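A single protein chain has been removed from this complex, and every other one stays in its place.
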Amino acid sequence: MSLEKPLVDDVGSEILALAARIFPICRSITGDGVRQTLREVAAHIPLQVHEVPTGTAVLDWTIPREWNIRDAWIKNARGEKIVDFKRSNLHVMSYSVPVHERMSLAELKQHIHTLPNQPDLIPYRTSYYAENWAFCMPHRQFEALRDETYEVCIDSSLEDGHLTYGEYLHKGETEDEFLLSAHVCHPSLANDNCSGIALLTHLAKRLSGLKTRYSYRFLFAPGTIGAITWLARNEDRIHHIKHGLVVSMLGDRGGPTFKKSRRGNAEIDRAMVQSLSQSGMSGVIEDFSPYGYDERQYCSPGFNLPVAMLSRSKYGAVPEYHTSADNLDFIRADALAESYRLINETIGVIEGNGTFLNTHPKGEPQLGKRGLYGAIGGDKDAAAANMAMLWILNQSDGTNSLLDIAEKAKLPFAVIQRTAKLLSDRGLLKPA
Amino acid sequence: MSLEKPLVDDVGSEILALAARIFPICRSITGDGVRQTLREVAAHIPLQVHEVPTGTAVLDWTIPREWNIRDAWIKNARGEKIVDFKRSNLHVMSYSVPVHERMSLAELKQHIHTLPNQPDLIPYRTSYYAENWAFCMPHRQFEALRDETYEVCIDSSLEDGHLTYGEYLHKGETEDEFLLSAHVCHPSLANDNCSGIALLTHLAKRLSGLKTRYSYRFLFAPGTIGAITWLARNEDRIHHIKHGLVVSMLGDRGGPTFKKSRRGNAEIDRAMVQSLSQSGMSGVIEDFSPYGYDERQYCSPGFNLPVAMLSRSKYGAVPEYHTSADNLDFIRADALAESYRLINETIGVIEGNGTFLNTHPKGEPQLGKRGLYGAIGGDKDAAAANMAMLWILNQSDGTNSLLDIAEKAKLPFAVIQRTAKLLSDRGLLKPA
Partner (left out) sequence: MSLEKPLVDDVGSEILALAARIFPICRSITGDGVRQTLREVAAHIPLQVHEVPTGTAVLDWTIPREWNIRDAWIKNARGEKIVDFKRSNLHVMSYSVPVHERMSLAELKQHIHTLPNQPDLIPYRTSYYAENWAFCMPHRQFEALRDETYEVCIDSSLEDGHLTYGEYLHKGETEDEFLLSAHVCHPSLANDNCSGIALLTHLAKRLSGLKTRYSYRFLFAPGTIGAITWLARNEDRIHHIKHGLVVSMLGDRGGPTFKKSRRGNAEIDRAMVQSLSQSGMSGVIEDFSPYGYDERQYCSPGFNLPVAMLSRSKYGAVPEYHTSADNLDFIRADALAESYRLINETIGVIEGNGTFLNTHPKGEPQLGKRGLYGAIGGDKDAAAANMAMLWILNQSDGTNSLLDIAEKAKLPFAVIQRTAKLLSDRGLLKPA
């Protein structure tokens, strides 16, 4: 693979621009918001969009009815809109059934969610599988509501339709796949997950121009039900997935947070640890746990795929999480660019990894006669520069991959990879 | 098993009362003191008492002659009893042969043990396998002895007789056994081991009223020779022992000290660690070592049984150990109750452990449609409450027991067990 095409300098700004473009869309696990989002993605890469009908059985689940919403508001006694879906789609609980009624404050309060500890923020709430309706509002506003009659309207529909997801396959030299997956079901939450959608789109765009060893599958699907749908429809080819990464919340400056796959020592786990350690960022590496994003599905025991998860701040661990504060001010071009580089580095490790055999395993081969060694001996520093060569030759007995060697030698994978290439060119290494 | 019968609130006081009742008895590795102690135990549980004749070969050992003692004293030149067995049976070295003589101070001193560093305490000493006699006294008294003629009398007998031990088997659903063992050979030492004898008696009493999976064997036997005798006489059925715990010194407020079995990762070892960590007590967990109580015999290489050891303070590590300060003031009802709860918790883990299979291993099963999941999504806290369900479903692939899952999830075993029951009831788990 040649990943040497230089990274576009302003990739962070480009990702941010796409995130900003899709931020206003009201997404849910089904409906036109997902379609509109996938159209924005498809403006950059040749996305294949799938529509799966309501009622289709997918593993233990069933595709639900499709939800769409046109408008929603609460009017006070004077007819003033005190809550307006058009100002923030977080105001309506996702999958709220239609309603248009007058009601007392007491009655209305049964249908309002707030965050008492974050009184200025609108919470994000859903009710996909229980028929219900609700509004979300800042707690401060909720407490100021006067005891009067309100008119509430949710102009939504919940009808047979489809679940929509998109995928793009970049074909590599082999059918072995690297899965990259982002959820597309959250409404106007910038970090979670406009950042992930936009970053994967630009990553796919870049890879589409490169020759790679692995094939790269990009999946843009609603959380949980979308991943389950994709797994159900692709069971026969899931064995091609050799590595995978679920991404979300890639635009804030926290973390990075890296959660290993259920296997715990898969190549993706070790490649990601390698990239993190070389990035100079102080991140957090966590063992697998069964709560989080769609790694929950990919790592369910019946699949147990080597799929890890990357985010910046960890879900649930920042005050902005699942509130109206997760807006475009919360994500930054520089953080997006860092996340992008980190994933590219990880892909570089996976692409470049391999196991070799020292062709002269008895004693050290004479590096000097091959021009691989400084001619003047005795210098304390000279040999240090040759450490990568010595490590690779010493460890390449067929049991250690280049990634193993980088870990043992505590040298950057890129140095090991470059040096292995040099040794291969001089005939000192051959594929194991 | 139903261990849900609530623990008697005043179990600590009940254990303390029994310990106090057996405290005055002069026990040794044989003799009427052991018989009298076992009669007190038998007042609570249907104890089976075994008598093994002197001279019987048991493994590498031989049952020694039986020792009994009626009285012992030292009189000074004025005929005053300056040491009196009736005031403390520690005054006589256990297995002292009979003596009745007048002798000089110099001669007497050859037969006196003291603790120079603990000058007010009487030491506990034995001479089971070398014919000898001696008195034990406070060092301060020893130093004040005047140079005069003393009359010493030990009215003991060392004759062919029996070694006595008791056992009680609570039958469970299976023949697999959990062995609980306490030594009964120490004279008036309250913690070591009136506490252990009394606690096991009350534990046996409680279990006798419960339906359990495992059978529970309670062994009350003299240290070393008693355990060896039991092993020798039960070699053909030792394979039934799946778990075991040797207990001693359960009444002081130190520790708890938990020493793993020789295997180091037996289920009893892990269950005990789990109970300790959930107890909130700051205990000490030690690897196996071949010094201590009867775990030395159960864990000898020819048996290598999964038998661990529990005490509060560690043997030898407190100044009261093997002295007259190990009296009824040293043990407390609350500490005994804590120890009792700890062992019950451990039994609960062993009884409740098992390995299950997720019946819907591909993707997560839809918990919502089974009423197992909060209906309103997006709430940061709601999902945390479901962690036990997620962990069990994710890990139940046939290789992880509930105890494994509790350890990985860092959740209390009781929560995992209860949740596994719920998932089984809803058909999401089946026995592996």
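Here the chain labels run A and B in written order, and each chain numbers its own residues starting at 1.
Everything that follows uses one rule, which is that a contact is a pair of C-beta atoms (placed from the backbone, for glycine too) under 8 Å apart; a residue touches a chain by one contact, two chains touch by 3 or more.
Computed from a predicted model, the values in this text were never measured in an experiment.
Peer 1: Per the definition of touch given earlier, which of B:224, B:359 or B:386 contacts the omitted chain?
Peer 2: Checking the options B:224, B:359 or B:386, the one contacting the hidden chain is B:224.
Peer 1: For the chain left off this view, which of A:51, A:143 or A:364 is in contact with it?
Peer 2: Spelled out, the listed residue whose C-beta touches the missing chain is A:364.
Peer 1: For the chain that's not shown, point to the residue among B:21, B:44, B:125 or B:370 touching it.
Peer 2: Hidden-chain contact among the options goes to B:125.
Peer 1: Check each of B:53, B:119, B:290 or B:427 against the chain that is not shown and name the one that touches it.
Peer 2: The single option touching the absent chain is B:290.
Peer 1: Hey, which of A:304, A:355 or A:394 is the one touching the hidden chain?
Peer 2: Here the residue in touch with the unshown chain is A:394.
Peer 1: Please identify, in ascending order, the residues of chain B that touch the omitted chain?
Peer 2: Touch with the absent chain occurs at residues 59-61, 93-94, 113, 123-130, 132, 224, 227-228, 231-232, 235, 262, 289-291, 296-297, 299-304, 316, 321-322.
Peer 1: Name, in rising order, the residues on chain A that touch the hidden chain in the full complex.
Peer 2: 358, 360-366, 368-369, 375-380, 383-384, 386-387, 390-391, 393-397, 409
Keep this in mind: only the chains that are shown with their structure count from here on.
Peer 1: Can you compute the centre-to-centre distance for chain A and chain B, using the mean CA position of each chain? Integer Å is fine.
Peer 2: Computed from C-alpha means, the inter-chain centre distance equals 54 Å.
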